[in-house]
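This is the structure I have questions about; it appears just below.
All protein chains of the complex are present and in place, except for one that has been dropped.
And then chain A:
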């Protein structure tokens, strides 16, 4: 079966990578960029860069307009409606750090923060360190054998001491959708804040933060085919109002003398200093592009590719999939073969996949692994990419065995 991506031609890097003999299967780490984004960046820089919000001149007004337009587009992408707004950060990681600092004053010794066993370091370490600073308990929700957060266990672990729940929507290692809606409901029933790590989830399917009912939803532009250096933090109005500023400087201040200051509310109060103007404008162009992509067709293409990937892997002797991946990516190990050796030989053959712990060391240890190889997909991949991967895999295994 040949699966052709009608979107591949929209991403010039795919051609360029092919000319360099590279097959890109690492989109979960970062995605390639559509021509529409490249054009928007070139246009912005070629037609007049300017700082946003503070300038009185025309270039400043145009940049501010494009910047604020992206804020609306990002909110629309998440179906935020009127329930909240978007704060721009420098990435998902900085958004989690913002939250862990901005909410710190609300925690008291003995309060509990609930995360899950599969969290990326970005949604683990800021909470772990906050817990250390404030004498809080970090509660880790266990997983089922399928690689999904165990809801039964969660019912017992989320309780009256829970002040915050922070979980991933889609695992970057296991490729499994997580039951975020029931988890959010459980946490809300106890009056806890809810934070969703949408870094992977946002790339696969459209989500609705109103229906999810979370307080915060976080993602990185660069995984959603946008520029790097930009993160999106959606927050509900009531939740944003409880955040304290975490970084101080230009733009976020209302009034100051040498000794005292007052600060702006969200979003600007959390965007100290010059934001990534070009990146945000580029994200806007990417979202325009993605809005023109037929979502059903894209989801179907991704699902077909994923099925092909899974089926091809399990056909091969000794392959063990990590969990029961549902979309976007498959992680695997091979009996008797060190994943560093396999990664080396795949790299030698121009296959760009990810090997190692995938920034989730506690999860990899919990699974009893020393690492895994992850193959991840974007809308531009096609069945030829997978065929090249499988050929390379077979060659590598022949050499290693």
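Everything that follows uses one rule, which is that a residue touches a chain if its C-beta (ideal position, glycine included) is under 8 Å from a C-beta of that chain, and two chains touch if they have at least 3 such contacts; residues count from 1.
What we mean here is this: contacts and distances are computed from a predicted model.
The protein name that UniProt records for the chain not on display, among "Cysteine desulfuration protein SufE", "Peptide permease", "Putative ABC transport system ATP-binding protein" or "Succinate dehydrogenase/fumarate reductase flavoprotein subunit", is "Cysteine desulfuration protein SufE".
Looking at chain A, the residues touching the absent chain are 338, 340-341, 343-345, 347-349, 355-356, 370-371, 395, 399-400.
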